[in-house]
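Here the complex is missing a single protein chain, while all its other protein chains stay put.
Labels run A and B following the written order; every chain starts at residue 1.
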Amino acid sequence: MIARLSLVLVALCTPSLASAAQPEPPVSKETAKCLGCHEAATPGIVADWRASRHAVTTPEKALLVPQGSRRVSAATVPEPMAKVVVGCFECHGQNAAAHKDNFSHFGQKVNVIVSPNDCRTCHPVEAEQYSHGKKAHAVGNLTKNPVYHALVETVVSSKDVKGGKVVPALPADEANRAESCFACHGTEIKVKGLKTVEIDDTPVKVPDLEGWPNHGVGRINPDGSLGACTTCHPRHGFSLEVARKPHTCGQCHLLPDVPALEVWTESKHGNLTLSLDSRTDWDEVPWVPGKHFRAPTCAACHSAQLADKDGNVLAARTHDFGSRLWVRLFGLVYAHPQPKDGDTSVIKNKDGLPLPTTFANEPASSFLIDANEQAARRAAMGKVCGSCHSTSYYQAQFAKLDHTVGESNRMTLAATQLVQQAWKSGLADKANPFDEPIELKWTEQWLFYANALRYSAAMNGQDMATFKQGWWKLTSNLKLMEAEVSGKRK
Amino acid sequence: MIARLSLVLVALCTPSLASAAQPEPPVSKETAKCLGCHEAATPGIVADWRASRHAVTTPEKALLVPQGSRRVSAATVPEPMAKVVVGCFECHGQNAAAHKDNFSHFGQKVNVIVSPNDCRTCHPVEAEQYSHGKKAHAVGNLTKNPVYHALVETVVSSKDVKGGKVVPALPADEANRAESCFACHGTEIKVKGLKTVEIDDTPVKVPDLEGWPNHGVGRINPDGSLGACTTCHPRHGFSLEVARKPHTCGQCHLLPDVPALEVWTESKHGNLTLSLDSRTDWDEVPWVPGKHFRAPTCAACHSAQLADKDGNVLAARTHDFGSRLWVRLFGLVYAHPQPKDGDTSVIKNKDGLPLPTTFANEPASSFLIDANEQAARRAAMGKVCGSCHSTSYYQAQFAKLDHTVGESNRMTLAATQLVQQAWKSGLADKANPFDEPIELKWTEQWLFYANALRYSAAMNGQDMATFKQGWWKLTSNLKLMEAEVSGKRK
Partner (left out) sequence: MIARLSLVLVALCTPSLASAAQPEPPVSKETAKCLGCHEAATPGIVADWRASRHAVTTPEKALLVPQGSRRVSAATVPEPMAKVVVGCFECHGQNAAAHKDNFSHFGQKVNVIVSPNDCRTCHPVEAEQYSHGKKAHAVGNLTKNPVYHALVETVVSSKDVKGGKVVPALPADEANRAESCFACHGTEIKVKGLKTVEIDDTPVKVPDLEGWPNHGVGRINPDGSLGACTTCHPRHGFSLEVARKPHTCGQCHLLPDVPALEVWTESKHGNLTLSLDSRTDWDEVPWVPGKHFRAPTCAACHSAQLADKDGNVLAARTHDFGSRLWVRLFGLVYAHPQPKDGDTSVIKNKDGLPLPTTFANEPASSFLIDANEQAARRAAMGKVCGSCHSTSYYQAQFAKLDHTVGESNRMTLAATQLVQQAWKSGLADKANPFDEPIELKWTEQWLFYANALRYSAAMNGQDMATFKQGWWKLTSNLKLMEAEVSGKRK
């Protein structure tokens, strides 16, 4: 490998073999240069790309596909990009002026990070939808919310013991957060300058980035845009199949706080999908229930362009993943109507806290969708369910979810009343609501157990609702809190 | 979609295109009518059925298959049903008089729910076997047993806090139970009358059902029968492949109380099955070890018709899933010989409690299978194991299971002695054995940890037995109980 880089440098001075060998589809001369080196330097990336749709079609051809089956949402794509395949430079060379991570690399100006704003050139509708959702705001929704910020600070920070007391290890360490909460939520990528990396004994200058690597859903990119399309369409295949498989959502939506993958897996939908995986056509647009797949994955219900076999649209593709949802199930003290805007840091409840409900579960309604919007979203989701279930059947399921949401909130209210009593009696100190034994139990009540109960009802995985992380935990946790509050148990 | 129903109603007045387009195999005129609407109204269901064996064969042809490979167990199937494929009406039109959920639907009398008694027309042996197993009695075995009833009532019920005490929220809410315990065990489906559903703006009258949707194993159906074949052969594919895949059993047999799926997954059997999934013939009857599959799933050991490659039966198909088992591992305080009858609510132990053992682990032997029957079942399972393992090998495995069963019971007895001491000393109140901190620990000792230890031994997934939910938990839980009883820890 030692000699590889120098060989490659020679190759760069000769006409590119890569582009010569592949007259169709046309590769831009910039991308051919990239491939000249990276075919040898990072063969896995190149192989991944070569197997992708990006490598074998041009935007011009992609635009000829009829609406409904089309995978690009731009009306036009500017030349010369439209006439070449979507290669290295077409993505890493976009909007160079906006990219603080742009650098000169063997004679070409490239960005390290491809952002949603770059993908927007061909996929503007998806980029726009995404930008309004909660995912795009996943960093600020944690960091700009004092309650959540306190939770993160308390939990994800190294501690020392001094005089028998657990105290924060100082200075606080941002890197821990990037390796936990913000691995999924996204980091802020900062360009600190250039650094030199030794590649096969040759020094190469590359941007020195803070917060990188990261593929979180709300990543703050060096061009100022929010998010990472690669969270779900991983580099460098950008595969629709991968994005539609449950393993993708299952990187973050997991026990104990968001048990979506586990509940789906134990549901009939999960069973059928996993059992019949080999009979599923994962890459079709539109995606036809019954024909292309026999039971839904996350993508079918929450994102994909669904149609019946005659092409009638059942659900239009959306990249605002909450837009078919009327209730927000997870991550907050009480389930409540979805927020109007993806940026939830602006919410203020009656108590002045940046939460969508009060501790007594009174909603901050002006920041949340109203009953009409809830009904519209319910109807939209109903059309998805209606492909395989009778109206009566899925409406009864929705009613069960409504009921369980109420019950889960009631079990959370009971725990909240107990922790409030502990605060009042001096058993615990309210200043930080996340750092004493009874407070930890209160947090688990809503963040883990009530969430799990609701997910079970939403996606029909009721084993979770019973002993695993639902009623058993909700009840026993309450009993332990009661014992602590009463002084029976310390 | 608004116009879809009216289009469909027009279609109903013209000769059915569906049946016209498919002269072979013959579809009954009633089913053709169903398809005329539902092809558009619920395309996913219809597609699922079209891909099924039911859609492409007639009972008459199915009866021509030689015994051993045959999938129907009836000696004969009455005409005209024998000569048409098993379509919508052949199932949903069965035994109309017995069905309280029968209703008139666009001119045909159909049942909402297809019950085991309906499937019995072609599959009488399976229906009969099933009716004697514990699964068919899964509702009554919970509700008619006062101990279990108390556990369910205590755990799965909303609570309020009043005066610092956790109290039941009144009135008690049955819906919570349908969404937890009884999602797997089954609900009782009650017909409350008819209701009107809006489908594409057209009002349609359908039965108003309580306890529905549900696909639990012991569902009490509107025709009085018990169970749901669709639990494992999900609608509307009724697939043998799906029933044989572990994901099906894995909807309910999961951590923390019944970790069958997890133990199997971490076993060599699970590893081989998951690793070689694509090389497995999931749909063959009989199922030949080594030829059709390389390692067993749940179905291979507990249900499927197994034969060697010459057709000699190794194990006859059974739908009484306990019939190859000699010990009952889970769900009760102590493991014990399998009950004689699937209805376990009749059991009474020496202390007069409806449990198969006393708290001191003395078995209620007259209700349990005897040593001869245990030996016979052990031999039956041995024949399954013997396909791939030497006699000496699998007998040593059985001996390990015997030993672990004893050890798990011993660790439960120790916990029982501690909780009894707490009852005696007044630390806890025996009136409800499931609602105080030390009682919760006692319950977890047998319901979660002892069960897990036994499953590990039964199916060779010993990682579970160590730290996950076996010895580590059994021991540390006992130490915590000891500290509570001794007053060292409250």
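A few points about this structure:
To be clear about the criterion, a residue touches a chain if its C-beta (ideal position, glycine included) is under 8 Å from a C-beta of that chain, and two chains touch if they have at least 3 such contacts.
Computed from a predicted model, the values in this text were never measured in an experiment.
Remark: the omitted chain is touched by one listed residue; of A:Asp173, A:Asp343 or A:Asp402 this is A:Asp173. Here one chain is not drawn; of B:Asp48, B:Glu266, B:Glu284 or B:Asp320, the residue touching it is B:Glu266.
Interface residues of subunit A facing the missing partner chain: 1, 40-48, 51, 154-161, 164-166, 169, 173, 175-176, 178-181, 183-184, 195, 197-199, 204, 206, 209, 212-213, 215, 234, 237, 239, 241-242, 245, 247-248, 250-252, 254-257, 278, 435-437, 440, 447-448, 490. For subunit B, the list of residues touching the undisplayed chain reads 265-268, 270-272, 274-276, 278, 288-291, 294, 308-309, 312, 314, 383, 386-393, 395-397, 400, 403-404, 407, 410-411, 414, 417-418, 421, 456-457, 460-463, 465-468, 470-472, 475-476, 478-480, 482-483, 485-486, 488-490.
FYI, only the chains that are shown with their structure count from here on.
For the pair subunit A and subunit B, the distance between C-alpha centroids works out to 35 Å.
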